Structure formats: C-alpha cells, structure tokens
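Accompanying notes for the structure given below.
Only one protein chain is missing; all other protein chains are in place.
Then we have chain A:
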C-alpha cells in the first residue's frame, strides 16, 4: 500500500534524524526489540513511565535546589523598622541568603535525584538527557549551586525536547499500524552516530 510505504519512509527518516542528533541512542532500539505480539505495548508503557517519573524528578530537583528562608523577611517586616534600617537589614539578609544557600542545599539529595534521572533516561535511550544529567552530577559533587541551577534548566529542556520527539515517534508508529503496516525496525544504530 502506497500510504503505508510513505508513512514508513517518513518514520525511518524521522527516527534516523533522532539518532543522528543524539536524542535517542541504541537503547531505544533495544526497547523496540523487546516488543512483540505478546507484549505489543511494551515501548509505550516504558516511555510513559519515563515521562511520569521524569516530571516528578524535575519537580523534586527544582524544590531541593530552592532554599526558602523567606520567613526571615516576614520577621523583619514585622519588626516595623525605620526605612533605613529596613534597607540595611534587607541588604544583609540578601547577602546572608546568598551565602547560606551554598550551605543549606542538600547536594547529596540533589545528586540522588540526578542519579535516578540519569538511570531512567539511560534505560529509555534518551541520550541527551542522560548526558546533561552526567554534567549536572559533576556540579553537585563540586557543590556548585550556580552550575546546578543552570544545568537543571538544561536537563529540563532536553527532557521536554525528547518527550516531544518520542510522542511524535509513537504517534507515527500508531499511524503505520492503523494503516495496516508494520513499524520498520532499525536493526542497528549506524556506527556514525554511536557515541
């Protein structure tokens, strides 16, 4: 069927580009190989778990990197100091907050979350996410809060990118199946793009 042929070609082109741009790696192909008639939804199930898990991890990461000592601010306001005193106190508190954030953030906890994220992205074949996690972990080890915050944003970005790509990919697979065709399997990720 011409329609199936076209859909299959579009699919192959798309998934090939995902490998080339390192959104996905060989592990994704391994997942596809584990899918068969007895487990026809395996890839969708694993990818869905990945999406859910990741959203939760991203939230946990964001909140663990955030140090809230806003109560201090409320306390100061309650003291009703003069304007000058308030400015001085706010300034001192601002400096203190900058300093204490370094001490108060539980980098070990953050590292734990990143380790989990690195693991799950690696298991699904989300290579760029995994790589971003590796760098983020290095910042955690150095207790570099600024680095951590920056890389968390990158990890988040990469996750949403790959989520988008995977959703498209799975949709294309569905279309092929609905049109009565089979999903072409890339036997092996071309060596050029193997990291």
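By definition in this document, contacts are C-beta pairs under 8 Å (C-beta built on N, C-alpha and C of every residue); 3 or more make two chains touch, one makes a residue touch a chain; residues count from 1.
Everything below uses one rule, namely that contacts and distances are computed from a predicted model.
One chain of the complex is hidden; its UniProt record names it "Two-component response regulator ORR9-like", one of "Two-component response regulator ORR9-like", "Septin", "AP complex subunit sigma" or "Creatine kinase U-type, mitochondrial". Screening A:16, A:122 or A:175 against the full complex identifies A:122 as the residue touching the chain left out.
The omitted chain makes contact with just one of the residues A:23, A:50, A:107 or A:139: A:50. Chain A residues in contact with the hidden partner, per the touch definition given at the top, are 27, 30-31, 33-34, 39, 42, 45-46, 49-50, 53, 115-116, 118-120, 122-124.
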